[in-house]
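Below: one structure in structure tokens.
The other protein chains are all here in position, but one chain of the complex has been omitted.
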Amino acid sequence: MMMRAGRVHAYHEPITVDEVNIPEIEGPNDVIVKIGGAGVCRTDLHIVEGIWKDAVSNPALPYTIGHENAGWIESVGSAVSHLKRGDPVIVHPLMTCGLCPACRGGRDMYCTDSHFPGLDGTDGGYAEYLKTSVRSVIPLAPGTDPVLLAPYADAGITAYHAIKKLAPLTYPGCRVVVLGIGGLGHFAVQILRALTPATVIAVDAQKQRLAFAESIGSHHGVWAGNDGGVAGVHAIAPEGVDIVFDFVGEHGTPDASLAMLAKGGSYSVIGYGGQVKVPTLDFVNQEINIVGNLVGTYNELAELMELNHQGRVTITAQQFPLADAPKVLAMLDGGQIIGRAVLVP
Amino acid sequence: MMMRAGRVHAYHEPITVDEVNIPEIEGPNDVIVKIGGAGVCRTDLHIVEGIWKDAVSNPALPYTIGHENAGWIESVGSAVSHLKRGDPVIVHPLMTCGLCPACRGGRDMYCTDSHFPGLDGTDGGYAEYLKTSVRSVIPLAPGTDPVLLAPYADAGITAYHAIKKLAPLTYPGCRVVVLGIGGLGHFAVQILRALTPATVIAVDAQKQRLAFAESIGSHHGVWAGNDGGVAGVHAIAPEGVDIVFDFVGEHGTPDASLAMLAKGGSYSVIGYGGQVKVPTLDFVNQEINIVGNLVGTYNELAELMELNHQGRVTITAQQFPLADAPKVLAMLDGGQIIGRAVLVP
Amino acid sequence: MMMRAGRVHAYHEPITVDEVNIPEIEGPNDVIVKIGGAGVCRTDLHIVEGIWKDAVSNPALPYTIGHENAGWIESVGSAVSHLKRGDPVIVHPLMTCGLCPACRGGRDMYCTDSHFPGLDGTDGGYAEYLKTSVRSVIPLAPGTDPVLLAPYADAGITAYHAIKKLAPLTYPGCRVVVLGIGGLGHFAVQILRALTPATVIAVDAQKQRLAFAESIGSHHGVWAGNDGGVAGVHAIAPEGVDIVFDFVGEHGTPDASLAMLAKGGSYSVIGYGGQVKVPTLDFVNQEINIVGNLVGTYNELAELMELNHQGRVTITAQQFPLADAPKVLAMLDGGQIIGRAVLVP
Partner (left out) sequence: MMMRAGRVHAYHEPITVDEVNIPEIEGPNDVIVKIGGAGVCRTDLHIVEGIWKDAVSNPALPYTIGHENAGWIESVGSAVSHLKRGDPVIVHPLMTCGLCPACRGGRDMYCTDSHFPGLDGTDGGYAEYLKTSVRSVIPLAPGTDPVLLAPYADAGITAYHAIKKLAPLTYPGCRVVVLGIGGLGHFAVQILRALTPATVIAVDAQKQRLAFAESIGSHHGVWAGNDGGVAGVHAIAPEGVDIVFDFVGEHGTPDASLAMLAKGGSYSVIGYGGQVKVPTLDFVNQEINIVGNLVGTYNELAELMELNHQGRVTITAQQFPLADAPKVLAMLDGGQIIGRAVLVP
């Protein structure tokens, strides 16, 4: 049985949509998901650029990308009893062991025996079917349409993880910057409003995105302009802000983010591509912190889906046919996607 | 009435010991402390180098340095009733307002109306007497000799603050590096043993300091050698360590520290002078954190003095006469001080 | 100079409104507040009943009650520079020393040298003027009318304290019961919505209060009925709820609250008068917790006033003239007050 799948054949070259075998149940904990939608992420561009190659042990090419997946249960292994064909599900991006201290301790993104479909050479979700593990599947409420929920599986969970980790630092009157109102940033604004009492300042280089940010809950909007938004943020928070969530991580945003912080403030890095440069004196004199962020945990994705179910976090997503995957990646690279693009087989 | 005091007259020039007026009680909350000992700190060298000038609003010169002070109560203002002449005390380095949210919330090092004697142009403790505030004085147990306790007031409290903040991350089996077994580092080894179950790895470029570290509680010693100790630490902790406390902060230690971290690890910066440079990708892929550290709070100094009182933290200190202050600073710069130097009027 | 003040002369007898001397500035940190409004609290009834007598060292009678106060600065002591006559303020109920570890560590309600005007024999705010300390006064935004804000000073801060302490336990999908939608409970519903993502279940014996609770943010309302609401809560949360905030604390609510908890749940006690009785086995088998609550801290009251300023917490308060104080206490005892009663001189 064959299906279509979008695969990387060589770094720095466009992916192609190929005919490949449909995955099959092999182990007792396997689950096959019929893909409803697969989100298109900036990380997919970075994979094609070869940036991740060394970090994931140089996987053999070709393989299918796509790590932001939702759909319906197609079939399950012999040890899986609580899922049945047709159940709507969203897929946590990591396949984890369930036995290591990290998996047991609520830090499953540090699993010492994990696979990351669509990133580390394991086949991902730019396809009609995806093979994953019972531990990675989150059932959705009966009747839910999973197609446009795919972006929660990576863009959403990553924003949720970064915010939940620092939420205990917030208090009424606390000011927090969301830098970059794209796929992740527009999750972040809503999640901040749902989880914390913070005053939210959106910063972006595109003015229409500031209006969008205010429509979904930000209290202030600052145009990034020539200084990355530093002066605009200081006009609102003269002593600086408590937290900056940087969803860009390149093109000068690390410097701007650090310049926005109050004494004792935290710079949370989610976007990547650039470099952080800071004199050690600043850590001592200002007692600032820099906080890294991997993808979130299974439980965090389940909590985020609960917020979606309650109507407190919603997203803007555009559908494209799977066959257009190469074109959609090019559009993303060119800044032509509004919200998040989702491929539909 | 006159006294001797070690004062900065110009940046990049040695301090001189001058005759100056003895400070007097002016406000109801003032306290005059007769100095028993004043610790000599690397920050005193940095002050003379002009590094702090901009960070503390270019204070008028000359002024008396010395921010690590202990002695006996000499006189008190009208509102002070619980202290009397002759009581042994140690002096928290910061004079704070007691009214701002930071002072009320256990973060007095962020006081919005503070003075830092010996650093910001307010006269410090390289002198026979020091004027401070009732809020900055910690009574010692009756009969305590305060002379050699001075280093607790800054070296000790800074190490204590950095460790207490990250102590909740430790667990049995957790590995922690103390990088730099000098004045602060030798506090750190003992404080880690008193507060946490962590396995302590001392790293230093001088082999005799590693033996010293083991004598006061470290479980392992790694010679910094050519690679800053990275390979030696990985030999003990193949996946990297959970925390690095860097008491050097220059000469390549930031790079070495980051290279020692496990996924999710924290790099705590206490020493300064150098620069941190990290690709944003490392924060995302490794979820590392960088944690800054100001001086500790009044309560933290009180807790540290309790550990000293219980005999769980002790220090090595060498006495020098106040008149030798310029020479002692030169010795510190030349690496000729073992433990901590204390000036005695 | 004389003023009117509502004073307790004997336990179990109504208070009377007497002519007394206006308080005067004596110490450098004293502050005299011209009362705009003084909230009438169930604790005032308990004071008259003699319940607090032993807990506060049997104060000499008569004294002026009223611990929930707001108004304008009338005069200040010599050490107070940031407040001037006419500034609108709300008064934290406790006068604290600012020097003890609790005051320094964000736990000022444990101050070891404190006074509690209106409760411990120190004159309170059922009066035209109140003497307090500079440390107890929170400036309000210029132009704010303090009269009807008085209930924030005790009812509000107590609810805020209880919720802020347990807020870290909440998560999307978490269910929390607010038991008793009176003066404190109607603060609690709004504060929970502002600080946490929890689903809020209001429980009360009066059905119109459930409708009121839903109008200010609760997601569900359960009529206490014959079983204290236990069955109704289990219909919504079959495994039990994560937290019960009990603003009644008597008439069977402790038993009902404990019966509503899920495994690992927390019962937060704010109301009082009754008794908690639990087999130790329940603590072991269910791992439940019981959490006590004193009044909140100065910083907590400041944060709550920020929520009020942002429009996220508002209250229902009825004005009465100070002369009616005895009658208003009787009305409160009879359940005839809606929201909170405020006495206006």
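Think of it as A, B and C in the order they're written, each chain with its own count starting at 1.
We take it that contacts are C-beta pairs under 8 Å (C-beta built on N, C-alpha and C of every residue); 3 or more make two chains touch, one makes a residue touch a chain.
It should be emphasised that the depicted structure is a prediction, and the values quoted were computed from it without experimental measurement.
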item	value
Neighbouring displayed chains - absent chain, whole complex	A, B, C
Residue of A:I90, A:V134, A:L281 or A:L332 touching the missing chain in the full complex	A:V134
Identified contact with the non-displayed chain, of A:D108, A:E128 or A:D154	A:D108
Residue numbers in chain C that touch the chain omitted from display	51, 55, 107, 109-110, 246, 249-250, 254, 263-264, 269-294
Sites on chain B contacted by the missing partner chain, in the whole complex	168, 171-173, 194-197, 303-304, 306-307, 310, 312
Missing-chain contacts mapped onto chain A	27-29, 79, 82, 98-99, 101, 103-106, 108, 134-135, 297-299, 302
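The criterion applied here is as follows: only the chains that are shown with their structure count from here on.
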item	value
Connected chain clusters in the absence of chain B	one piece
Mean-CA-position distance for chain C and chain A (Å)	42
Rounded Å distance between chain B and chain C, as computed from the means of their C-alpha atoms	42
Where chain A touches two or more other chains, by residue	none
